[in-house]
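Left out: one protein chain. Kept in place: all the others.
First chain written, first letter: the chains are A and B, and each begins at residue 1.
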Amino acid sequence: MTGATLERGINAFKEQINAPVAAFFSSCVSCGICAEACLFYTETGDPKYTPIRKLEPLRRVWEQEYTLVGKIKRLLGFEKPVTDELLEEWRELLYDSCTLCGRCSMVCPVGNDIAYMVRRAREGMVASGNSPVDVQAAAVRAVTIGSPMGIKLKALETQIRNIEADTGLTIPLDVEGADYMALLSSMEVINFPEYIESLARIFKQAGISWTLCSEAFEATNTGIQIGSTDIARELVQRAVDGAEKLRVKYVISPECGHAYTAIRWDGPNLIGRPYKFRVVHILELLDELRANGRIKTRNPTNQCMTFHDPCSIVRKGGVLESPRNLMALVNSNFVEMPDHGKWNWCCGGGGGVSANTDAEELRTQVFRRKKLQLEATGATKLVTACANCRLVIEEGLEAYNMELPIEGLTELVAQHLIEDEIPSGTQDSS
Amino acid sequence: MTDRKAETLGAILRKNGVSRRGFLKFCTTTASLMALPPSWVPTLALALEQARRPSVIWLSFQECTGCTESLTRSHSPSLESLIFDYISLDYHHTLQVASGTAAEAAREQAMHENAGKYLLVVDGSIPLGNPGYSTIAGISNLQMLKETAKGAAAIVAVGNCAAFGGLPKANPNPTGAVSVSDIITDKPIINVSGCPPIPVVITGVLAHYLTFGKLPELDQYNRPKVFFGTSIHDRCYRRPFYDKGLFASTFDDEGAKKGWCLYKLGCKGPMTYNACATAKWNQGTSWPVESGHGCLGCSEPDFWDAGGFYNALSIPIGDVSRNTAYAGAAGLVLGAAAAGLNRKTKAEAVRNHGKVSIDDLEKPS
Partner (left out) sequence: MIEPMDFLLWVRGSLFDVAVTVFVIGIIIRFFEILSLGRSKDLAEAKGTEFVPGIKTIITRTLPEQGTFKRQPLTIIAGYVFHVGLLVSLVLFIPHIELFRQTFGFGWPGLPNPIVDAAAVLGIVGLLAALWNRITNPVMKILTDNEDYLVWVLTFLPMITGYLAYHRMVNPYPLILGLHILSIELLMVFFPFTKLMHTFTLFLARWYNGAMSGRRGVES
């Protein structure tokens, strides 16, 4: 193709408008309630961040192309056109100040799923060349290198070797016919390799046959964040190909929130067919192992802990009870945040915001919401289940000079795991 | 005849055995009906006593004689009918003795002798469709009205037909009926509407004319405000039931028996301006709502076509169910067309989709 143009952008808007979007726009009465659910408004007080307003370009296309009144208005020359200037102005609203957290979609009195529409509006922003350059660069890295952070297989292999050397565990790679194929996020490979180690420990103890895939270890999907089905499809296809090549029964989504959205919910729709395998979130799997008695834990601490629900996992993925069941295994002094579960507030870095330097200042500003939530609990440790949330919160805490250690839930479960004394080599698949 | 015309009303009343006391009582009643303050009673009495019998010509066109019946069937001898006796009714083809050429001669004579001074009373509407629809002595209603109106001091249109077209004008108005004021525009016209009008309203208007020598204050329909100034609903004794939300749903249910509001049964009281609720009928015996039937709105223009006597006022005149069904059918067709357009637009957009690759993320510089 010839690069991004306004025409392609508008065409993408037209493609993205479906019955739910039309029903949502038809129902909005400009009540402004959605602003109260959006941390970009509550923390800045700037009404321009009102969620539904972020959709003005998409709304205009809907009105002009798909409603009688809009067509008449256009004939009479009353319509407000969608211009490149408008889209440029809206970049901040559709990217920098929206994490696709979906909290607005939960409070809209008429039931508008605003986050769903923002995701769709981003398609037009990408096609018209108005996506943020940082996220564009991440997308290029994801497509060309295989990871938005530019991590190659070599890096993963190094980490695997290190873990294997340190612990004596085996990290299976490219094991055909394994039951489970685990996906990882780049951040886990680089920043939190403990996650990989924890998987190995737990699965060994539970007797699970699993593997990583050298051709498809990356779970994150910059196509979803930037808002391009074409790029998202290309990326998710790699995971699907890898899983189908290894003939696994299950693919395990890592803790990372948007990766779960990508592989669990968007993937089959992107490739246009159902998978030949099932997808489980790591927390769902761990909770199942717990329920079946396949893993046991010991010595729950009574340190005061709280749990940050990643938006993509809880509000958009329905993984609500599992983390709480798992927390109960390891901690006896668990406190909930004031708005928790499906009402939790976003860390401020989802939906590609953490990859977008344009948004950095704003992201730090709106982190105040999370800070207040955390302070209200009095917890001395924060547990979460998303490497991105974890990094964003760490940065936020630092910016606000707050001391609070953060840990991934999977690692925490692994720490309290009761392991058999037999050293190694019990896995059927190894 | 001429002798009697010279006599004053007061003298005639006394000659006919009406006491001063009775006369004043009549004046008081009339004054109160006309909403005049009590201090006006002497003025009214004086004026009436001294009034000379004016010549009155009564023309009946497309009508049912109900208006005349309303006046004459009032239980006699009433003061109302007495005063009626003491105008000089020179032409009224139902009441007059003369017939044929003699009758028409009487009309022409009265017109000639009292040119510019006589009062013209009309009941019935005038057909414009075909002059032959209604004629008197071979003269079309239209011609007779125009002729007679020419020399009249004022015109009193009695009854809904003369005032607004009435029943003859009801949809589809086969005769092309119109009201007096649709034809005569250069004379003062007072509409005493009703189907029929309340007798006392007619006499009241005449009394006013005799007293003050001019027409009473009129509303936007040229009806005397004193009689048509308040609605039936505002003066209705069943009004408290309306306010409480207590309605009769059929003519024989508990609500009807308890005398609840007749709104649901089609009472047009809220939109109707007339004196029925206060003046009542048949010498104060009763009135439609009191006898258990809703007001038909007979003093209002086009009341025949105002949506059915037994339909509540809030119900539109047209057939809403039928319209909704037709509109629904049309909506399905137009909706399908709109859907087709939208699907086409979207299909085109999908066809025009340019696959986004990493080389397409930036705008061409």
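The rule we apply is simple: contacts are C-beta pairs under 8 Å (C-beta built on N, C-alpha and C of every residue); 3 or more make two chains touch, one makes a residue touch a chain.
Every value quoted in this text rests on a predicted model; they were computed, and no experiment measured them.
Here one chain is not drawn; of A:150, A:207 or A:268, the residue touching it is A:268.
The residue touching the chain not shown here, chosen from B:39, B:185 or B:220, is B:220. Within the whole complex, the absent chain has one touching residue among A:30, A:302 or A:401, and that is A:30.
Looking at A:5, A:112, A:384 or A:410, the residue that reaches the missing chain in the full complex is A:112. Counting the whole complex, the residues of subunit A in touch with the unshown chain are 17-24, 26-33, 35-37, 41-42, 45, 47-48, 50, 52-53, 66-69, 105-113, 116, 264-269, 272-275, 278-279, 314-318, 320, 339, 342-343.
In the full complex, subunit B touches the omitted chain through residues 219-221, 231, 233-234, 242-247, 263-264, 270-271, 273, 300-302, 305-307, 311-318, 320-321, 323-324, 326-328, 330-332, 334-336, 338-340, 342-343, 346.
Here, only the chains that are shown with their structure count from here on.
Per-chain CA centroids place subunit A at a distance of 77 Å from subunit B. The touching residues of subunit A, when paired with subunit B in their complex, are 1-5, 8, 11-12, 14-15, 17, 65-66, 68, 126-129, 131, 133, 136, 139-140, 143-144, 226, 228-231. Considering their complex, residues 338, 342, 345-346, 348-350, 352-364 of subunit B touch subunit A.
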